[in-house]
Structure formats: structure tokens, C-alpha cells
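And now, subunit A:
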Amino acid sequence: MKKFKKSIALLLGLIMVIGSLAACSSADNGSKDSNEGNKGGFDVVTNEDSIYPAASELDPYSVGVLLWGYTDQLGGSVKSNLEYLGKEFNVNFSFVEALTMEEYISGTENLIQRGVDGILSLLILPSMIEKAEEAGVYLQCILNESTDPDTLKLIAESEYVTGMVTENDYECGVAMVDDLYDRGMRNIVWIAPEAGMAANHDNRVRGIEDAIEKHDDLNVLANYRGTEQAEALQSFAATYPEMDGIIVTGGAGGGTESIYQVMQSEGLNGQAVLATIDIGEGTGEKLESGELGWIAGGQFPTTGIAFAVLYNAMVGTPINDTPEKTIYRPFMVLQSKDNYDNYMKFVEGSIPPYTGDEIKALIKKFNPEASLELVNEYGDNYSIDDVVSRHKDLFD
Partner candidate 1 sequence: MIKECLLETKGIYKSFGPTRALVDVSIQVCRGEIRGLIGENGSGKSTLSSIVAGAQTADKGEMFFKGEQYLPKGNVDAQKQGISMVVQEMGTIPGITVASNIFLGNLNQFSKSGILSISKMNKAAKKILTEIGVPEINPSMFIDKLNFEDRKIVEIARAMYTEPEVLIIDETTTALAQKGRTLLYKLIDKMHKENKAVLFISHDLDELMSVCNNITVLRDGNLIDTLEKEDMSIDKMRRLMVGRELKGNYYRSDYDGSYGKEVVLDIRQATTGVNVENFSLQLHKGEILGIGGLSDCGMHEVGRVAFGIDKPLTGEVKLIKDDVLISNPQVAIRNKMGYVSKDRDKEALILNASIKDNITLPSLPILENGFIITNKSESELANQGVDQMEIKCYSPEQRCNELSGGNKQKVVFAKWIGNGSDILILDCPTRGIDVGVKANMYQLMYQLKKEGKSILMISEELPELIGMSDRILIMKDGLIQKEFARSEELSEQDIIDYMI
Partner candidate 2 sequence: MDGNGVLAKEREEEVMIQEQLIAKTRKKEKLSMIIPFFGIIFITVFFAIVTKGNTLSPSNLNNIMNQSFSIIIVAVGAVFVYSHGGMDMSVGAVQGLSSVVVASLILQGAIPGWMVLPVSILVGTVTGFTTGAIHVTIGVPAFVVSLCMRYIATGITRTATSAKDLYIPYNDFSFWNKGMIKLVVLLLVIGIGYIAFKYTRVGKYLKAIGGNKITAGQSGINVKKYTVLAYMILGSTVGLVSFFSLTRTGVVSSSTGQGFELDILTAIVLGGFPLSGGAKSKISSAILGAITVAILTNGLILWGADPNIINGIKGVLFLIIVYLSYERRKGEVVS
């Protein structure tokens, strides 16, 4: 019996060692060569004529990332995109999961202890700023922004907070309503997670509500905030046969998949059009069938832009002297199957929407023209057509 137990322990030890080796190799080298969608990672485009320095000529840096996770669609794409940039910039990324505020602070402490030069984080809290300053580590907010006046003041005063780059959720909410209105829908419902669950969803709702105000002849039949979104839609369908437009603020709470299912089972096809956020499985089909009229997504490249802002600070050529002002970027909007096919090829395909060279163009050290204005210009142009026109040569 004792022998048996010993051998089990040995086996476990072995598994752990193998596991750890795998962990190190994937974290350090990231030697992935598959190109099945974003989760398999992006290919490095070796551009012989590049006017920018190659990764091998650059000083190595280490950057920590704090995000809710890296296994969902968005988190996975963020990770792949950053790993791709890591190869282009000779930067080693450490990805850490954090859900609660405490975990963001602990994560910051641990990353600093690990010796990172900069941190990309979903949340920026006062004590994180404090710790970053003590350690001389740069801190950049991604996919989110702080709105607390005290925190913003700390950010403004800090030498080490480099900025906040995120999607404009409010504008996205407005756009969803406007699109359905322009299509001629007058009887709509909207569905979102509980208030207070996620700031970005709350912002979208604010946009939705404000846009609804604008249109006098737009009828809001009902709305629901919570996790039982499919069930809510089911009862709306039963109660309001005149319903012709549905807005869902995004994948939380069972995903868009269950919404599609309800639309199918309740026979809403052809009657009501859906506008939603977070491109995922079934998006192409539904755009083709017309059930889905408008969908926003493509957020992950934002983290590449945020990285550029951070990298500028790390190499001593900061471009953002107003870090307390959020750099907003639009969502990418898809409205047809054609859009979707292009999205799969040019955004989630083997080459990310911004190549290494395109990001390097935002680094003042490499490109004297680089500035906050250029960053904003990238954002203003961001759309599916923009990516296609920039990258179609790469795919020949």
C-alpha cells in the first residue's frame, strides 16, 4: 500500500514537472505555428523591407497583463494579439487572471515582484498606482477606463500611468438604436446584464437610453436587466407580437447563442432584427439569414494600441501627457455576411488587424511622426473596410 502511494506521488510529481515545462515553453517562446483563428496565435509577418528595427535588434522588455481570463473569445484574442506583438517587439508577456479588486492589487504586486517593466490592466486602482510608482513600473489601462475623480487625479499626477485605451461603449449603444431605427424598426426591446455588474454594459445602456430619447416615434416595448436573458426574450416574444427590433448588449449571461435559439423557436425570423455586440459562433449565418442586422466587435486590437502607448513610455519617448483622458476607439461593426467573411479573414485570421510594423509606426523612437494624434487617427479609421484595404496585399 505504501509503495503504491509513493508511486502515485512520484507520478504526480512527474506530471507537474512536465506541466511546468510546457508552461515555461509556451510563456517564454510562444512557439505556436498553427493558424486556426485567433486562438491558435498570429503569424509573424517578416517584412524584409521594413523600415523599423526587427525584434532581434530591440532591447528585451517584460510586460504583465491583468485581465479577467484568457479562455473566452475576447480574452483569448487579446492574449494571441499581445503574444504576436511580443515576438515583433522582443517583449515577454506574463498573463495573470484577476476577477476581484483584491486580485488586481495582488496581481500587480506579484508582477512587480516578477520584475516586469510595464503592466497592462483592465482596472486601475489607487494602490496599484502607488505600487507602480514605488517600483518604477509603467501602468496602462486596457479595454476600460476609470471615472473616479480621485483616481483620475492620481493618474494625471503620476509619471508612471501611461493612459487608458478603450472602446466607446456609450457610442456603441447609441449606434445600435440608430441602426435599428434607420432600418425602420419602431417597436423594440432591449436586454442587458444587471446594473452594476459591468461598467461597459452600463455605458452601452446609457447610450441606448439616450438614443431612444432622440427618436420620438420609437416605441420601447420592454427591457430587461439580468442574467436570464433568453427567458426574458421568450416572454417578450409572447407578449408583444409587434416586436420588430431586439437589442442585446452582449455575450454575458448565456451568450448570444441562446438568444438566437429563442428567436428561432419563437418564430421571430423575418419579423424582428437583432442588434448586439461580441462577434462569435453563428454570427455569419445569422447575418446571412437577416435575423442579425448589426453586430459590433473586434475589440481586441485595442490592446495592441494600448501596448504602443505603454511601449513609448517604457523606451523613454512618451506620447501621452494626458493619461487621465481616455483614448476612445470605435467598435468594429458588421452588417452583412460579406463583412463577416472579411472579419474572419482579416481580423481573426492569420494576421492581426495591426501588424508589427503598423504598431511600430506608433512608437516615437522608431517613427518621429508618432503621436497621440496618429493613435486617434488609427481609431477613427477603424472599420472592417479599413483593415481589408490595409492588408489585402498581405493575403495574395
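Here is the rule we go by: a contact is a pair of C-beta atoms (placed from the backbone, for glycine too) under 8 Å apart; a residue touches a chain by one contact, two chains touch by 3 or more; residues count from 1.
Picked so that all candidates are chains of the complex that A comes from, given by their letters.
These numbers were taken from a predicted model, which means no experiment stands behind them.
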Checklist entry - Only one of 1 or 2 touches subunit A in this complex; which? => result 2
Checklist entry - So in the complex, which bits of subunit A are touching candidate 2? => result 5, 8-9, 12-13, 15-16, 19-20, 22-24, 26-28, 69-71, 94-97, 99-102, 105-107, 109-111, 113-115, 125-127, 130, 147-148, 150-151, 154, 194-197, 199, 202
